[in-house]
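All protein chains but one are shown at their positions in the complex.
Chain nomenclature is as follows: A and B, assigned in order of appearance, with residue numbering initiated at 1 for each chain independently.
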Amino acid sequence: MKYGYILRRIGILIATLYTVITITFILIRLSPYNPYAYFLSQEQSMGIASPTELAAMAEYYYNLIPNQPIYVQYFEYLWAIMRGNFGHSLIYPQMTVANIIATRLPWTLYIVITSTVISFLIGTYAGQRLGYMKGGKVDGGVVTFFTVLHSIPIYGVGLILLYFVALKAGLLPSAGAYSASVTPGPNLPFIASVIDHSILPISTFILGSVGGWTLGMRANTVSVLGEDYVNAAELRGIPRSRIASRYVGRNAILPQFTSLVISIGFSFGGSVFVEQIFTYPGVGQMLVSSVGDGDYPVIMGITIIIIAAVLVSVLVADLTYQLLDPRVRR
Amino acid sequence: MATLLSVRDIRVEYRTERGSIAAVKGISFDVQDGDILGVVGESGSGKSTLAYSILNFIKPPGRVTSGQAILEGVGDLLKMQGEDLRKVLWKEVAIVPQATQNSMNPTMDVKGHFVDTMAAHGVSDKSKVLEVARRLLEEVKLDPDWVLNAFPHQLSGGMKQRVLIALSLVFEPKLLILDEPTSALDVVNQRLIMDLLKALHEKMNVTIMFITHDIQLIKGFANRVLIMYAGKAMELGDVDEVWKRPINPYTIALLRSIPSLHGDVNSVTGIPGSMPDPYAKMAGCPFAPRCKYAQDVCFERDPDFVQYTKGHYSACHFSLEIGESYGRNRGACVPAAFEPRPRQRGVRNQGIGQTPGSRQRRVVLHGRSGVGGIGGGERFWQEHPGESRGGAPKAN
Partner (left out) sequence: MTSAGDVKGNSGEKGDSASLQPSDGEGQKTVSQNPSALKVLWRNRYARVGLIITAAFFIMGFVGPLVYPKPTIDLAHVFAPPSLQHPLGTDYLGRDTLGDIIYGTAYILEVTFLAALIGTGIGVIVGIASGYFRGALGSLLMAITDIVLTIPGMILILVVASVVRSSNPLVVAGVLSVTAWAGFARAVRSQILSLRSSLFIEEARLLNLSSFHIIFRELMPNVMSYTAINFIFSVQGALFASVGLYFLGVLPFSAYNWGVMLSEATSFGAFLAPSLAVYLISPIAVITLFTVGLIYLSFGIDEVFNPRTRR
């Protein structure tokens, strides 16, 4: 694999991130909806703080130093963020934004990554099987089923699961990442509780996305089955099972990787709903509540982090694709 | 010499929503050990279908409806299924498919193809596989070190073709079938491949069945030739004999369509008209609408594939006469007895029944092939020069 390519991609990632951070600076500082100015004017009109105190608050919450020239402010802001300082929350002034994110991000990553992997695997397997069965008796019904499944909005799926499984049937917990009765740590009860609490959120994600994976893989399989090299392999006496995995499967999966990239971003968007429904302490839920509260430093911080997470996963997916498809390598 | 492959009365049918197509209509022939048999026909003549039908590899909506393909030492391929057939494929008989541009797995290197192929038949020792692969790649004039690690997209068309030929020889099959191996290549590569195949044939004594639409590739390469038209075998024989004395009108037409370095360019003719609609059910010989020699009987009865001299077969009601007359003027002139019936300008597909105009009064050579036809006909014309035939008579 060419290292030059990897470096270039990382470079693009950094450049994008940099641009996004710059945009947040512009939004906070210069836009007409500037929350910072609003916040300042609120404080000032209520006469609580003196200008120096306001300046200190600005720096505390937003990493902005008001009385310096703009380019200095910009630099300081950038520098602060690169060191991981995202300011402080307006609602919870003792907590740094970075802290808040750090406690919540792992939970979101946990459910997003687990569900994406499981959904991808199920969808790929089912999709290939269905691809072989195209035109058969089950085919039309199955396609309809998955299309309908795919059309249910994710909050719909979540609400239904919450209502029927958690509340009515009481099978699984309806809120929280783990039960209050266990102590966090590498012990079995804790791990069991975590898994228990994550089953519903993860299932929600899976149900919402598996339809798409299956239909996509099915379409790819069908098109690969029509390729000459599949026939040619059969003519060479290569057994069916080997053809299915190495000639059909391997080639049909490739386009799915581009979908993987899109689905990661989509999952973060979905986490906003899923975490809300199951009161799951991830960044999605934090984002919603901070939007409701107008906690702008947190909003900005979470946005930046989510974008960074998406960019990283895009990069990883892209590089993995390189490994699988030799045509793209050089 | 032993008979390596014995094909009897193979019929292949395709069923589609528009109707059914008889892609291969009762073809029989033998291939002797060490032969190079060239199967020649236009696009759509069914030659590729024939090749795949021998291997019992016809997929729905196609079906082999009858026939035998007995490979020496193996049995009737058409009676084998599933696992039995899989074991035979490639070990005893191998086929290099057409359009090799996409015949290799794009995510697998050449080495992998060899490993897979050999492992499928029980050879899992990698070093042995590589040894065989290197040897064969050298035989086909490719550099093993580079090619083995290359992926299909890195190889040119000619190289891929050679890799596939090498791949086909890993088990030294008794019979090697090549489906249009040079059609996708430029002239230079074409020549290289043909020479290569000839060398391989001599060196490894592999019997070759070679399918092509280009009749020029046959002379100088094959020793036997089978000529097909619209799914039907028209002529089969030793190449030299067929070239010198073809006894089937279609063969004659094909031969006359080859330009040669020596001959007169103006003597090259095409074959007017086009192949019959495959869905139409024809009563007579499929070539009749385009045939210069066609008579009424040709539209009524489909001629049988019959042996004329040793090893020389033809499907035509008038092969005997045609053979004789060809000897005299190399097909440049159609003998009087076969004068063209009045026919519309620009011969079209006639599909069913007879050409319009053939109903008009004509001399019929009393239908039976090979029985005193020519002599009688010629005499008749000489005696009755004024008889109307409803068209342009040609003065004899």
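FYI, a contact is a pair of C-beta atoms (placed from the backbone, for glycine too) under 8 Å apart; a residue touches a chain by one contact, two chains touch by 3 or more.
Source: prediction; values computed, not measured.
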Which displayed chains make contact with the chain that has been left out?
-> A
Per the touch definition above, residue among A:Val20, A:Met133 or A:Ala219 touching the missing chain | A:Val20
Among A:Gly4, A:Gly135 or A:Gly292, which residue is in contact with the omitted chain in the full complex?
-> A:Gly292
Contacting the left-out chain in the complete assembly, out of A:Gln68, A:Thr147, A:Ser245 or A:Thr320 = A:Thr147
Residues of chain A touching the missing chain are 16, 19-20, 33, 147-148, 151-153, 155-156, 159-160, 162-164, 167, 265-266, 268-270, 272-273, 276-277, 287-288, 291-292, 294, 299, 303, 306-307, 310-311, 314
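The rule we apply is simple: only the chains that are shown with their structure count from here on.
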Quick one: chain A and chain B, Cα centre-to-centre, how many Å?
-> 60
Contact footprint of chain B on chain A as seen in their complex | 227-229, 231-239, 242, 246-247, 250-251, 254, 324-327
Which residues of chain B touch chain A in their complex?
-> 55, 57, 86-91, 94-95, 97, 99, 101-109, 116-117, 120-121, 151, 153, 167
